[in-house]
Every structure is written in C-alpha cells, then in structure tokens.
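For this view, one protein chain was removed and the others were kept in their places.
Labels run A and B following the written order; every chain starts at residue 1.
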C-alpha cells in the first residue's frame, strides 16, 4: 500500500514540483538539519570520551581516547532494571490516559450538549495553569488520598491533559458530521462510532499523541521523585539526575545517560512515522 | 439501558477526563488561589495554624516588585519574538518535507524531531558549550568569517535571543509533526483538481494547503503562545535568569520565589497574575479565530 501511494504521489506532483525545487528544498533542509543534529552529535560522541577529554581545551571533535567507561559505570551503579521497569509502567499507564483524552476530545468535538463550551473552556484553562504553583496542593491531595509513595500517585495526576484533549478536539471537528450520521442511521451505538469510525480517521493524530505520551512518560522526572519515598519507584530520569554531583558535573556520565535515554525514542519514532503516519494518512477522509 | 447510555454518551466520553482534571488541576489551583492571600512560608507548610490571611498584600507587593516587572517584560519579549518564529519555522519545514518526493525527506522528519525528545540535561550541557564565549562553536564560526565574538549569554538582550534560538530548536519538531499530520489529512483530490486547473506549487500551497491547515495553525499558535508565556525550562537550565535578570521569565520568578525562598503566598500571587494574563490573551485569540471562521 505504501509503495502504491508513493507512486501516485510522485505522478501527481511531477508536473508542478520540478527537480530544481526538490533540490533546493533538499539543500535547505540538509543545512537546517545539520544545525539541528549538531548538539546531538556532540552528546553522543562525548559519552564515549573520558571526563578529562570532555573538558579539554580545545574540545575534541571525535573521541581521542575512546572509552566505554561511562556506560559500564551507568549499568553497574544504577538499578537500571528497576528504573527501566518503572518508566515502562508509567508509559503504559499514560496510554490509558491517551484513550481517555481521545474520548474527551471526541465528546467535545462532535456533540452538542449542555454546558459544552463552558466545560471546554475549563479544560483549556487547566492548560494555562503554571505547573510550579499546583505542585504542593496536588501533593497534599494525593497525600490525603493515601497515594504518596505509590505508582498510582505517580501516574494519576498526569494521566489526562488539556493539550491532548485540545489537539483531539481540533482534529476530530474536521470529521464530516454526515459520516457519523450515516453510521448512526445504520444503528451503530455512539461507542461503536468512536471505536470504528473516529479512531481510524484520527490515526495521524493518535500517532502524534502516542509519541508525545511516550516521551512524556519516558522523561517524567520531578513528579516521580516527589511522590516516591522509595528508590524502587524511581524512573530513569530520576536515576540520571542522581549522577550530577554537588560540585562535580560528571558530564561524561550525564551524556552517556542522555544518550541511553534518547536511543529508544529514536527507534520508536522511526518506526511510528514509517508505519502509521504514512499508511493511514488519508483513509476515511474524502 | 442501552438507549440511556447512548443518550448520555457525550457525558460519559468526557467524564473521566473532567474528574481527573478537576482533582489535579482545578482544585489545586483554587487551593493556590487561597494561598495567594496568605503569608504562607515554610513554617506555614509545616503547621497550617500559623498561616494568616493578609488580603491583597501579596498582589500589591508583587506588582510593585521591579524584578517581577522585568520578568513580565522578558516574557513578553519571548512571546512576541518566539511564537511567530516557531510557527513559521515548523510550518515551513513541514511543507518542505511534505512536498519532497525523495526518500531522504522522510529522514528529515526524524532529524528535525530529535531535539524535542532529547533530555534537557544534555541540552543544557551541549548548548552551554555552543554558546561558550571562549571555546564555543558559534563564536568559532563567527571568527572564521571575520566577525567578532557575540556575548551569547552574558548580555541581557542577546541572552534572551540566545534562549529563543535554543527554544526554537527544541520546539520546531513537535509542531512540525502536528503540521505534517494535518497535511496528510488534506485529501489528494483537492490537489489533483487544482493541477487540472493548471495551478503551480506555490498556488497550491497558498490556495489549498494553508487554508486547509487553518485548524492546525490555530492549534499550534494557541498552544505555542501558552507554552511561551510559561517559558521556564530554558532559562532554568541555561542562565537561572541572569545576566542581571535579563532572561528571567515569569514562570522562573514564580519557581524561585516558591521553591528557593519558600514564599508560597507571594509565588502564588505571581502565578495568578500570569494565569490571568494567559487567559486574557487566549480569549482574544479564540475570539479572533471565531470571527475568522464566521467570515469564511
């Protein structure tokens, strides 16, 4: 299917977008891309340098004395298995949140019910709250629910988010109402409509959201630390932040940790963009 | 029963999210509102009885605080320059990638997206190096072409611009992905029809793509605006607000007062000033959007 569409795309664009334009935009994107990749490249090469070389003057471009020490230290000194497991649990739970967000977005986009606009404004308002100010109240609420030092307490506050609801609503509003009406006339329940019509159409946004959700869970940091009174609940990010000493920066270790945390995201993203965004791009939309 | 469930469907759709949002966003912000009228400090946190209400004193104080005013000025600076740049760059990159036919264009998605997923600690370390006055790559490149050094993080205005550049680098990927997803949603038949009418690429972009992206542009501009009004991470990890408070944002001001100096009441008052500003600006944006959609 992918190649078929690829061919079609090429055909339809051939006349209008000439080779010159393709080359030009390719060059522009390459130059910009190099700039975007540069810090990244630096992070990875640094993780293979000994600490002394990282702070050397002038900096070395490529590791002069290549070392795996930073990585071995990480794996020997951190309970990576525990942190990794916790991080995965958080990510999995946040996917439940993703579904809830999609449901709410659909509710706001395609139904006219009493108080809809007021409720939606309320949802939007939560996005505008500076998170610095709610941290202690949220903590107190969780504490009074007896949820501190539990995985539930870590996951619950971030489960749903206005940004995602807003994004879903925004894109689900573009689904033609006639399409839903037609299905409704066929006797489908609202829930079936959501599962069988709406979700498939929303796949590009679902993919975007899925990635965002993953990254959010993957990098979740301050909250797990605040809630956890036990290191068995720490996530990878919290573990990594332990590496920074009070006085010594331990750049090499931090770089190795950051590299380690970014690689899975790259793999995941490469996979997602290949298989989801492209294949399902326009199905269902006329 | 089934009929009832069906009728209540919209409420059932939104109920779980609303409950969670109420519990973990609305109630906390109301608690914070109460705190903003008190003199709560660390002692008050330990013992609620020692808190006393002081009316609007925190608000009066914070609005008189020259540091807070500077933070507001800086935040406006960030928003006015940062938001248009983010939208422009992410839209342009999304369009270029989407128009590209070669396989390599797909790789660009990953490339431009990477900064958004990189751990902030690594970002801070790497960018501090790039901006380094003595060994930084940027000054090195400038010197190569015969230009003098730029005080990237040590002159208040330039430091703000440097942080915007960094934030741009970090923000473009996410918004680009949203734009690409929206672009994929535009039916191919529209372009085919336009091509039959003899429209060139530029005309297709301006007449079909941009109008069809209205929703996405609206979404990105609102969320980006809100995000920049809450600009926090970049000055937090890069400059801590310096030099001379030149990069201090309102969110960082709140954080420092709350978590460094334990002035919870004062910090809460500051956040409500910010909160009200964000709401006002967003309402204006929503209104503009509404007018626009009425017209079309």
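As a convention for this text, a contact is a pair of C-beta atoms (placed from the backbone, for glycine too) under 8 Å apart; a residue touches a chain by one contact, two chains touch by 3 or more.
Definition applied: contacts and distances are computed from a predicted model.
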{"item": "Listed names \"Cobalt transport protein CbiQ\", \"Pyruvate dehydrogenase E1 component subunit beta\", \"V-type ATP synthase subunit A\" or \"Sugar ABC transporter substrate-binding protein\", matching UniProt entry of the absent chain", "value": "\"Sugar ABC transporter substrate-binding protein\""}
{"item": "Absent-chain contact - pick from A:82, A:140, A:188 or A:210", "value": "A:140"}
{"item": "Residue of A:122, A:179, A:225 or A:268 touching the missing chain in the full complex", "value": "A:225"}
{"item": "In chain A, positions touching the absent partner", "value": "51-52, 55-57, 77, 135-137, 139-141, 143-145, 148, 222, 225-226, 228-231, 238, 241-250"}
{"item": "Hidden partner interface residues of chain B, rising order", "value": "27, 30-31, 33-35, 41-43, 45-48, 128, 131-136, 151, 154, 242-245, 259-262"}
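In this section, only the chains that are shown with their structure count from here on.
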{"item": "Complex interface listing, chain B residues touching chain A", "value": "2, 5-6, 9-11, 13-14, 16-18, 20-21, 23-29, 31-32, 35, 45, 93, 96-97, 99-102, 104-106, 108-123, 125-127, 129-130, 134-135, 137, 169, 172, 174, 177-178, 180-182, 184-189, 191-192, 195, 199-201, 204, 215-216, 218-219, 222-223, 226, 229-230, 232, 250-251, 254-255, 258-259, 264, 267-268, 271, 274-275, 278-279, 282"}
{"item": "Touching residues on chain A, where the partner in the complex is chain B", "value": "8-10, 12-13, 15-17, 21-22, 25-26, 28-29, 32-33, 35-40, 42-43, 57-59, 100-101, 103-104, 106-108, 111, 113, 116, 119, 122-134, 136-138, 140-141, 156-157, 159-160, 162-163, 165-167, 170-171, 173-174, 189-191, 194, 204-205, 207-208, 211-212, 215, 219, 237, 240-241, 244, 249, 251, 254-255, 257-259, 261-262, 265-266, 269-270, 273-274, 277-278, 281-282, 285-286"}
